[in-house]
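For reference, the structure discussed in these notes is given below.
The other protein chains are all here in position, but one chain of the complex has been omitted.
Naming follows writing order (A and B), and every chain is counted from residue 1.
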Amino acid sequence: MTHIRNAWYVLGWDSEVDTAPLARTICGVPVVAWRKLDRSVVAMRDACPHRLLPLSMGIKEGDSIRCRYHGLKIGADGVAEEMPIKTDPVNRRVCTETFAVEERHRFVWIWVGDRALADPALIPDLWPCSTPGWAFDGGYYPIKCDYRLVIDNLMDLTHETYVHAGSIGQPELMETPIETRVEGDKVFVTRWMAGVDAPPFWSMALKQTGKVDRWQICEFIAPSAVIIDVGVAPLGAGATLADHDRGVRGFVIDVMTPETETTSHYFWGMARNFQTDDPGFTARFKNGQGGVFLEDVEILEAQQRSIDANPALKLRAYNIDEGGVRVRRIIDRLMTQVPAKTTSVETAL
Amino acid sequence: MTHIRNAWYVLGWDSEVDTAPLARTICGVPVVAWRKLDRSVVAMRDACPHRLLPLSMGIKEGDSIRCRYHGLKIGADGVAEEMPIKTDPVNRRVCTETFAVEERHRFVWIWVGDRALADPALIPDLWPCSTPGWAFDGGYYPIKCDYRLVIDNLMDLTHETYVHAGSIGQPELMETPIETRVEGDKVFVTRWMAGVDAPPFWSMALKQTGKVDRWQICEFIAPSAVIIDVGVAPLGAGATLADHDRGVRGFVIDVMTPETETTSHYFWGMARNFQTDDPGFTARFKNGQGGVFLEDVEILEAQQRSIDANPALKLRAYNIDEGGVRVRRIIDRLMTQVPAKTTSVETAL
Partner (left out) sequence: MTHIRNAWYVLGWDSEVDTAPLARTICGVPVVAWRKLDRSVVAMRDACPHRLLPLSMGIKEGDSIRCRYHGLKIGADGVAEEMPIKTDPVNRRVCTETFAVEERHRFVWIWVGDRALADPALIPDLWPCSTPGWAFDGGYYPIKCDYRLVIDNLMDLTHETYVHAGSIGQPELMETPIETRVEGDKVFVTRWMAGVDAPPFWSMALKQTGKVDRWQICEFIAPSAVIIDVGVAPLGAGATLADHDRGVRGFVIDVMTPETETTSHYFWGMARNFQTDDPGFTARFKNGQGGVFLEDVEILEAQQRSIDANPALKLRAYNIDEGGVRVRRIIDRLMTQVPAKTTSVETAL
């Protein structure tokens, strides 16, 4: 097991799920999802309870789906509505496993673990993705690696210098010390650059040149999101670590979902609080970000292949990896943790 | 094990086997077969007894084959006829395993189990494929699924409504009750439609319109054949389940051979007792049937992938699956059955 079983994972972008069925394997479970006519989303195991043909190959009828093999009709609640022979009485014990889904922060989230524990309050708070005054867009890449390698990558931005040497890499980033902090199931890696020259992108965002305070704050949110608070404020505007909404600010959004032990779904994007009414900016930024993240995909897939080819070797952690190490400890703890509700029942006994 | 070991399986169409070697894996065994100059067929393990190069890569010399690696020459009986060095004395213990083969009903049959039990009388009686007054032709598809999924498919024709919605599917078929009957190692699923309108194909075959009696009788013959008796007779002609040779009649022929646990060889065709002297009809029908059966191939391969992806789930059987369930019981029984001859030897002791 490489992932936390009882947790919310992103099934897809809100825009990926519509009335047509979407098939995606989540934590090893084949899932099919679709949007009902009331726009709510349902998700269930992608196998007809009769002969296991993927329901995603079926024919949508209203909010239900009819299996394309023998015509068993399954409702949005996963329960049979019509048997293969229409006149046969419906056996309502014929059903497929359904999963809790929630739509939040522009993503559809799914819980494939113990459904009784699926508390929507546990969904990672990706507020910049869904707060008025912020613009958010992004993309999706399948990636052939353990999702934790993507987290390691994001919790240590020094990789930008080499992996993104041709795009966003800047040696200066490595010269500023970082501070790592754990708060509950969150990990923060903070780099605060006081009184530096604004790089071109941020000058453009700030619409002025000159000295700025600049920050990069990587935040891991269990089970598998990393959001990176980035931006600049004019020198003297009084921006602080605790309060830095005085300049231009963005969040690099990264949410990974395990597909198998060695493959993942990678959802990425950028939320920003400047030029939010410029869809051209949004589209151009998404294109650029997509190109940069493909550089990561190439590296991470090569890393996974090398891990597989060198089974006796272990990943090592140096100073720069402190954030990643803290994250791994949290994931390891949550993977083995007895679910809260089970604990309370035992206590009651 | 997914198949009956001691049984006849189709190795290929009679037209597929000629003097050039044909390589095909049957029940996990690599086999090479060819036709001798007297047109009889021989089959043996497709590996030179010397260094295991596939004999099917070899050079035919008369009825023998010479390995293309070192030139060991193997006769049609599987025994060495010449060593790699021609002047070396032939060691007749050098041989490759041969298999019993029989040519019948337009197919070449092979027995890869215990050869002592290979009684030709056990070959499934596909008489419509080889009886004067009947025309027969068909094709071959490799299919990436357990052969039993193909049998399930054929023993329940309600799938036609959905899988073949664009071709032969008709909702009316599902409205007529079926009757399932077991006779020894055979299973029959019968649908008798008395006094219905003849569908276009059958009107054309019968050369008249009007009411007809129509039938569909699926018959499973162990180890893995399904033949479907289909046709119509004019209303009042007196056709009965026991005697319905008064109108136009055909047999859909399906014979499956396990290749591995999850891949199979699918031989299919149509035998008919009308317009038998019209090769254009034969060719057009084969084209049409091939297209319809490709629709099954797509579904069955997706079903196999879903079975593999959902290891905890089981196939379920409803009313329509009674025929398939009965077949599975027969296959399960025959898979574990002690071979008859072995039993008699033990009795003699």
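The criterion applied here is as follows: a contact is a pair of C-beta atoms (placed from the backbone, for glycine too) under 8 Å apart; a residue touches a chain by one contact, two chains touch by 3 or more.
Here the structure is a predicted model, which means the values were calculated and not measured.
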Absent-chain contact - pick from A:Val79, A:Ile299 or A:Met335: A:Ile299
From B:His3, B:Arg35 or B:Arg66, residue that would touch the chain that is not displayed: B:Arg66
Listed residues A:Asn287, A:Asn319 or A:Gln337, member touching the removed chain: A:Asn319
Among B:Met83, B:Ala100, B:Leu235 or B:Val325, the residue in touch with the chain that has been omitted: B:Met83
Contact footprint on chain B, counting only the chain that is left out: 25, 30, 45-47, 49-54, 57, 59, 66-71, 83-88, 91, 94
Touching residues (missing chain, whole complex) on chain A: 152, 156, 158-159, 161-163, 174-175, 299, 302-303, 305-307, 309-310, 313, 315-316, 318-320
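Operating definition for what follows: only the chains that are shown with their structure count from here on.
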Whole-Å separation of chain centres (CA-atom averages), chain A against chain B: 50
